[in-house]
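Below: the structure, in structure tokens.
A single protein chain has been omitted from the complex, and every remaining protein chain is retained in its original position.
This part shows subunit A:
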Amino acid sequence: MHTHIHTLNQSHTHTLCVAVNMGLVMGTFSMQSNKQDRTYRKDKIDDDFDMSIVCHRPEGLDKLEAQTNFSKRELQVLYRGFKNECPSGVVNEDTFKQIYAQFFPHGDASTYAHYLFNAFDSAHSGSITFEDFVMALSTLLRGSVREKLTWTFNLYDINRDGYINKEEMTDIVRAIYDMMGKYTYPALKTDTPKQHVDAFFQKMDKNRDGVVTLDEFLLSCQEDENIMRSLQLFENVI
């Protein structure tokens, strides 16, 4: 009986040892995988963290002053405002749409904001940096008539093929009318944008080939006194 117990004890300890071994092995395995998981997760979190604090710094003040038509002072004011709103130094499309929508609470400004974003984002990087911002502003506010009209042409030319066709123009005009919202006087009819586009093409498309090229556009705009006069209105925005 005694020996029986003894052997029982032995076998017990034996099994115990084996069990402990197994446990250790399992433990190390799980720890390793845990560690891997943890490092992977940590990397992922670090990545997210890094991406959120990515900072884009613009080129020097002198360089920007040379490239744009703004004075140093004006650039300083612009950058301070920009940096305050976007500490990371870039504006992505969603933020851009939000900002623009604040000015047009009546209607839906998101479509037009999308086209505007593409026009501002000259490098097609998906985000607007301060340089993009300031270059575009310089063209629009301080540029020559030709530069302003070229910028506008690029805005209308959604696919950047050098021609504005009716579909592109209809999209733009519809986006603009969307900003007006529902409650207008007189009430918006469904074919109002189309009529507007037809009128536009009537004026701009000189050779009646259904598309407007840059030259046609420039020529027609320069012939129109209203447009010429309006272009001078935004001189002193800043």
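Going forward, a residue touches a chain if its C-beta (ideal position, glycine included) is under 8 Å from a C-beta of that chain, and two chains touch if they have at least 3 such contacts; residues count from 1.
Operating definition for what follows: contacts and distances are computed from a predicted model.
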Q | Listed names "U6 snRNA-associated Sm-like protein LSm6", "A-type voltage-gated potassium channel KCND1", "Integrator complex subunit 9" or "Sorting nexin", matching UniProt entry of the absent chain | A | "A-type voltage-gated potassium channel KCND1"
Q) Looking at A:64, A:90 or A:116, which residue reaches the missing chain? A) A:116
Q) Any idea which of A:85, A:161, A:191 or A:209 touches the chain not displayed? A) A:85
Q) What residue numbers in subunit A mark contact with the hidden partner chain? A) 73, 76-78, 80-82, 84-85, 95, 98-100, 102-106, 116, 119, 133, 136-137, 140-141, 148-149, 151-152, 155-156, 172-173, 176-177, 179-188, 192, 196, 199-200, 204, 217, 221, 226-227, 229-231, 233-234, 236-238
